[in-house]
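One structure is given here, and the rest of the page talks about it.
Note that this complex is displayed minus one protein chain, with the remaining chains in position.
Our next item is subunit A:
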Amino acid sequence: MVDQHNDVHNEEIPTELVKMITQLECVFSDTPDLIMRKLRIKQTGEQAVLTYLDGLTDKISINQDVLRPLLFEAGSGEAGGELMMTVGHIEPQLNWSQIKLSILQGSSVLFVDGRSEAYSLDTKGWPQRAIEDPQLEASLKGAHQGFVETGEQNIALIRRYIPNRELKLKRLTVGQRGQTTVSVLYLEDVVNPNLLKRLIERIQQIDVDVIINTGELTEFIEDSPFSIFPQLISTERPDAAASQILQGRCVIVVDRSPSVLVTPVSFMSFFQNVDDYSTRWPISTFLRLLRLFAFFTAAFLPGIYIAVISYHFEIIPLKLLLTLGESRGQVPFPPFVEAIFMEITLEMLREAGIRLPAPVGQTVGIVGGIVIGQAVVQAGLISNIMVIIVSFTAISSFILPNFDMVAAARLIRFMLMVLATLFGFVGLIIGLMIMIGHLIALKSLGVPYGSPFAPVRFTDWKDTLVRVPLWLMNKRPLSTTPIQIKRQGKSRVGEESE
């Protein structure tokens, strides 16, 4: 964090324009995109210089709202008088570090000869992506707006869902060099103040160069950094973020990152999805159970295969035993090698599919389909049951709504495969016990991760395995320890009495 120009950091702004320009040139040496426009203000007759970084500022705004009124509008004519500009936000700045920061963040700064304060003008306008459909979290019935890379816009997107004065925002700056704006959004009359305090303290403690995106922030603020389970949900859907805020959670918006973080969350939160609340409740209940089943399938199935083939083939039904024996008889590798070969192929195909550009990506699918589906079996390298198992695990991991949880399941799968090779079903059960024990011990922002199952909170069960109708979910989840528990009144009471 060595700054060559420490000497000018907190110095006051020199009143003479020439001195100021030399100092600016000194601070921003080798910065050719720094524009310094000298001008004479018609309103007061003073000499001035307008400084901004080309590219980070909105040119139209500078031309129309700053330069045009300063150059052509007649004013009082007295030096030191009020400057009239049509910019929304004008802030007088007194010291250098502030000025430097506002220039670097896209504001333009106006220095006026003879004045001890400079004016930072909000003319921010950097290259921006339009708001698009969320890419990772597609939804059938939800909104089609996803977060973008500008923090203010993301906050605005959330505010659209909660136009309430209790929606508060704590703004923090993280990163010495990056100066990333991190905003914490919460409902003041709902969220537990202790949780909020804990979260803010954790963010304030971070001492790094820069936070590039939410994933990096996660590593600094999560409770158990050595766990393989995600302890914060990252979402790119404003509707999902808004609904989490309403449940008493905090949402962390990191400027320049197209997703936001939700905390505190529990294990079951990763199996919920915005669409769950807009489809009919029996269907979303079915989907919940399907996802849980898929999680355990994705984690356990190859392990079970290995355990059965290596230790417990007495449990295979006779007809399957004959087919399995037939196809295993030709495979030259032990089941562990067979399984790990296929699982690694699958992981590589998946990874390749993410990184490759779309036109090449199709080739991966075809090659993978042929390799996994046909060739390995015909060549006698892999048994056809193994192919079915790999496809089944792949499909299972695709239906989970949260990518981080899928990643955890994938890692667990490999550990369980090793345990199954060493100890068969005993190993798998030990693995399951360790996993459950870990899930129970885990905390997200100090709140139990296993809630509402461990600790048992029956009132929260209505949005876990079963998603009860919305008009019965009258309380906010207790797992977030909200200070206002009541969420809604009895909406359908009239009809029930009929």
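Throughout what follows, contacts are C-beta pairs under 8 Å (C-beta built on N, C-alpha and C of every residue); 3 or more make two chains touch, one makes a residue touch a chain; residues count from 1.
In this section, contacts and distances are computed from a predicted model.
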Missing subunit (named according to UniProt) among the choices "Radical SAM protein", "Ger(X)C family spore germination protein", "Energy-coupling factor transporter transmembrane protein EcfT" or "LPXTG cell wall anchor domain-containing protein": "Ger(X)C family spore germination protein"
Full-complex contact with the absent chain, from A:334, A:361, A:437 or A:455: A:334
Candidates A:21, A:422 or A:454 - the one touching the absent chain: A:422
Contacting the left-out chain in the complete assembly, out of A:203, A:309 or A:372: A:309
Residue of A:138, A:289 or A:322 in touch with the missing chain, whole complex considered: A:322
Touching residues on subunit A - with respect to the absent chain: 226, 309-311, 313-314, 316, 318-319, 321-322, 324-326, 328-331, 334-335, 421-424
